[in-house]
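Read the structure below first, then the notes.
A single protein chain has been omitted from the complex, and every remaining protein chain is retained in its original position.
Right after this comes subunit A.
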Amino acid sequence: MRPFDYRSPADPAEAVRTVAGDPTAVFLGGGTNLVDHLKLGVVAPRLVVGVAGLLSTEVEELDSGTLRIGAGVSNSELAADPRVRERFPVLSQALLSGASGQLRNMATTGGNPLQRTRCVYFQDVTTPCNKRRPGSGCSALGGWTRNHAILGASEQCVAVHPSDMAVAMTALDAEVRVLGPDGERTVPFGALHRLPGDTPERDTVLGHGELITAIDLPALPIARRSAYRKVRDRASYAFALVSVAAAVEVRDGVITDARIAFGGVAHVPWRARRAEDVLRGSEVSDRRYRAAADAELADARPLDGLDGGNGFKIPLLRRTLAATLRDLVREGAR
């Protein structure tokens, strides 16, 4: 770990100014990912700016019905919030499927979407990685790709975004409130993360010094019938091989509306709009669920690699989406 200075500013505005003033500076929230990276040498900032105490830890209901989640709200608290559990079960379930109890107590709403890929090569500074060191090459290609992308990857990077919460937020059309050196702005959650393209070092559209202050969840009646299904290699404390966030509205045996997002398959939490399009107006049937998955997976590209690569994710995701929708529809019919 390279020695660094630590500052704890008085308020978010000062935190933003401080980070914006030093190109190596970073914000520290719950520290559940950044501290690992400091130890491993994945990042070596000269300045770490603590923000955990500066950000709202409240979930506030606005007149519009929107839930405004302070960036300082812990993952545990958010998952337990009765309004979230009732109106957005997919979000509560996604949060609870992530990490461990201890980590969820530390991790924040603002920090969670900004956690970085767990690609083993990204986390090992002795191996080339375009995300960590642009232009050095991608070690995952031809290596261990079990946990890597099947959608939206590039020659430069095949890593996936690790957050479960972000998958739910993407499906729910959440909005990210950001404070930057030039003032406040709002970013649709689905536009927060970037595909790797030729600049995999950039995970999100946020500029240096921009700080997430809150995430807004607009009222979304469809989300009351929603679920998160995470498939992983052990029963707990593992990242998703694939995951599905889904909300559906069903009338008279016909799906009238749907929100679908996938995790574990791309550099971003993957909003599955093609699948939604197929589902809207479809009768409820496994055949249609699979057709929806196939539409979304038409461009999927499996990766070769050690232990057989990650081609299994394509049928796994198709099956997981179908199962999630089947369970949701059945649950609603009760």
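Simple rule for what comes next: a contact is a pair of C-beta atoms (placed from the backbone, for glycine too) under 8 Å apart; a residue touches a chain by one contact, two chains touch by 3 or more; residues count from 1.
Going forward, contacts and distances are computed from a predicted model.
Asker: Out of "ATPase", "Carbon-phosphorus lyase complex subunit PhnI", "FtsX-like permease family protein" or "Xanthine dehydrogenase YagR molybdenum-binding subunit", what name does the UniProt record list for the absent chain?
Answerer: "Xanthine dehydrogenase YagR molybdenum-binding subunit"
Asker: Using the touch definition up top, pick the residue from A:D22, A:D124 or A:E201 that touches the left-out chain.
Answerer: Per the contact definition at the top, the residue touching the missing chain is A:D124.
Asker: If the missing chain were put back, which residues of subunit A would it touch?
Answerer: Residues of subunit A in touch with the missing chain: 1-3, 39, 41, 118, 120-121, 123-124, 126-127, 139, 142-144, 231, 233-239, 241, 286-287, 290, 306-308, 312, 315-316, 318-320, 322-323.
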